[in-house]
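The complex appears here minus one protein chain, its other protein chains still in place.
Then we have chain A:
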Amino acid sequence: MRQRSLIAITAALSAGALTLTACGSRDSGGDKGSDSGGTTVTIGVDAPLTGDLSALGLGIKNSVDLAAKTANKQKTVDGVTFKIVAKDDQAQPSAGQQNATALVADKTVLGVVGPLNSSVAESMQKVFDDAKLVEVSPANTNPALTQGTDWATTKKRPYTSYFRTATTDAIQGPFAAQYVFNDAKKKKVFVIDDKKTYGAGLAGTFTEEFKKLGGTVVGTEHINPDSKDFSAVATKVKNSGAEAVYYGGEYPQAGPLSKQIKAAGAKIPLIGGDGIYADDFIKLAGATATGDLATSVGAPVEELDSAKEFVANYKAAGYKEAYGAYGGYAYDSAWSIIEAVKKVVDDNGGKLPDDARAKITAATQNVSFDGVTGKVSFDEFGDATNKQLTVYAVENGAWKAVKSGTYSG
């Protein structure tokens, strides 16, 4: 009898367990592993991962990582698993060049995303171009990188392996000037830059357009980016009678500069480019940053449905650092390389050819897809065809979009 009882209970438990197995599946389509086997393709990342600008650099690195993982999960390229290797350039051209050499030496690297700084890009372009290794920057805005040093008069592409997803300062500077002169109604500005490729270039394109509009530049100064004491410059600004300050440079200097200008008694806005469009600028500049302005590449994230998906996936991936101003552009940069790899593999019977780097560089020129930041493709210079810009103002301790523009020339 005891045996019969045991059999009955065992049978009931088994039936129940089977039923539970059948009906209780909680598979929600989660990550089932990303290694699809086959060939491994490395996407290099170069950005400042330490130092003052690391907030932006780490956002770039994480966003490229997210793109690689997404491609692996979706098996975007059959037989290819993507991984990333990230190098820290510390925002220094010399470190960037060493990183470029190391990335070229790694034969699994078939594309590179980066760098953040235009000055660093200048030191890397030739190294990559000699190796026919494609480089896609999410953040460089200096026009000369794609259109040559005489870009204002004669555009000539210096390196065919260099692309970028960010809009150039040839548009950003004038757009800022138009906003300052026409919308903010500021007719007298004091222009300051950090003497670097990005900062000096941006200040130059702003100044030229501001003067053409009829504005007056009441003073100019250069600062040392290694310093945090700008009190002498702040006094000059105060005494100049300027109605606004335009700063070509990055937030580690722009924040203290804004604070010290206000402390000197000049209650006027500081305006900058994408290099100051960071939460850290507001932290450094303090409460008096209200009313400061920044232009940045692209449309506001909240306008882009594709960006919302990126933001949700980035959050779900659990990265410690924010994706920052260039996260979406870094994701799109990485995805343009992934699309190029896919094209090359598909055209070669499902395998990478021997001259994969050259073919991937050529394929990148023709990619076209709907990315995080909108339609992603490149023009004959390697510049993004999607040229949108937004003016942001500091309000209640945060950046708020106040005007957006589209370049359609």
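Rule of thumb we're sticking to: contacts are C-beta pairs under 8 Å (C-beta built on N, C-alpha and C of every residue); 3 or more make two chains touch, one makes a residue touch a chain; residues count from 1.
Here, contacts and distances are computed from a predicted model.
Engineer: Of the options "Acetyl-CoA C-acetyltransferase", "NADH-quinone oxidoreductase subunit L", "Trehalose transport system permease protein SugA" or "Tat pathway signal sequence domain protein", which is the UniProt protein name for the chain that has been left out of view?
Structural biologist: Hidden chain, UniProt protein name: "Tat pathway signal sequence domain protein".
Engineer: Kindly state which of the options A:G57, A:P93, A:P174 or A:G199 is in contact with the chain not pictured.
Structural biologist: Within the whole complex, the residue contacting the unshown chain is A:P174.
Engineer: Among A:D52, A:E208, A:E221 or A:D279, choose the residue that contacts the chain missing from this document, as touch is defined above.
Structural biologist: Checking each option in A:D52, A:E208, A:E221 or A:D279, the one touching the absent chain turns out to be A:E208.
Engineer: In the whole complex, what residues of chain A lie against the chain that is missing from view?
Structural biologist: 1, 4-5, 8-9, 11-13, 15-17, 19-20, 23-26, 28, 171, 174-175, 178, 182-183, 208-209, 212-214, 299, 303-305, 374, 403-409
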